[in-house]
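Selected chains from the complex are presented in situ; the others are not included.
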């Protein structure tokens, strides 16, 4: 069903000036292959949480774009991201989702790779080779045939990211001031630095949607809530119980629209709110919970005020290209793994304060599960839209008509944050999506790092603002 | 030789239980959700753990997620009530249009009988088709705790072991 016409630059398909984006980028398999080749191996991708591999030898199986990887912790406690494919004949050396081992032995011919730094110079290196002498007469350069390691890996407050490109900018430069949202995700509800961990168990499921629908939805599409989630708002599944919002905003703070603005980064990242939108924690029908979170909010407020840091920035948000998260209610990370132009594997991790008492853990876990994931009463309706938007865009006639991204076109508001602007409105406004797809096209067209960096240095959108 | 009374009682009980489970499936597949809710006890507990890919040696300990861990479902009746309400709004898009569903219940066994409670195990194959070619198979083992009440039976606990690790369905918007 997919005419292949990507003989032009994908940039030409993304017209941010007119606010129109071609449907091709959501359904064309050739463009999808360009994404896999030019975007994912150069972007910083979320692979897992450090709390999933607490002890030396612990490993967690994950994916980076189209490649299976292993997140491992070596004997010194260092984290590594290794390509889960043997260098001899490519066998996936580990087919388990998690476990503990200091050595990955390939079942095919038993090449073994060690993550013990006392046995190999670099964890992941080739260690054991059956019949080594006889087979290679000493000519095998073992150090050259270890499991491929991601050259860049960073553990940001427990959030582990990897990048396959040696020349990629450092994580800090890639993230920019969007880091504030990551901080709110990784810090505890009471503001304790890196005070979170993930519950055991990652939900993984397949949807028949282009992966970008997912990223776009969380980076600032607050416009879809009223319609997409009408049913769940009607029944009320939030902390406040029936009749209350599903995220549990306190009405007396002006609720959803109280001064809220979306934040869009030239680097492609986007958030549904702004740091200044200091939405307190929900009111809970359950007194014990209400107490706990009221206290947490107070503690956090005090801490952050002391640092002169605003209390907002809870998301939902998306770190370019495919890690989405919410630092609030629920508190969860999503990665949209691309499978084809029209299929995606979604992974969800759920976070909780390391210090949270059991009654809080349990309450949150129940809430998370009824809210998000394939069983989540909220997310189910999102996926229906993503799938049928993808499907109905595959037609030859449909492809002639671009999507409309004109909300708040030219109305961006300047931001105190570097390389960022804000939407002109709390609910409406598609500035985040426009920035996301502009950045997406720059990567997929395979611009050099020099070009990519230069383009992101100045945010022409902000300038245009001041010009006005 | 004649058949022992105890055996006959067991037969009758087994039949009762099967009939109850089949009737429950009928209510679900005919989308008579409100009637279905009356078959769930007030203390109903519903859990569907995640299944992990682990080595043979770790199956007992680590294959299924457990208490305090993430699952596909882990809820009580109040949440099931909300799900039914959501379906009936007519705006629960994941089920508009509605799915066509068949609950195939087989291998029904009474695992333990301590009236009024009975623990029952079975296999389920839930087939779902929707719109044109959306098709899902949800298959696995189920353990139910049933309780005999005045006018029949109720489910007070249900645990499903779904034979998938990566869920191959876009959602779980039907009752499995």
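Order as written gives the chain letters A and B; numbering starts at 1 within each chain.
We adopt the following convention: a contact is a pair of C-beta atoms (placed from the backbone, for glycine too) under 8 Å apart; a residue touches a chain by one contact, two chains touch by 3 or more.
All values derive from a computational prediction rather than experimental measurement.
Only one copy of each distinct protein chain is displayed, but the complete assembly has the stoichiometry A x3, B x3.
Heads up, the rule we're going with is that only the chains that are shown with their structure count from here on.
Measuring from the averaged C-alpha position of chain A to that of chain B gives a distance of 33 Å. Residues of chain A touching chain B in their complex: 95-99, 199-208, 228, 230-232, 234-237, 345, 350, 358, 361-362, 365-366, 368-370, 373-375, 377, 379-381, 383-385, 387. Touching chain A in their complex are the following residues of chain B: 48-50, 52-55, 58, 62, 65, 68-75, 79, 82-83, 85-86, 89, 91-94, 165-173.
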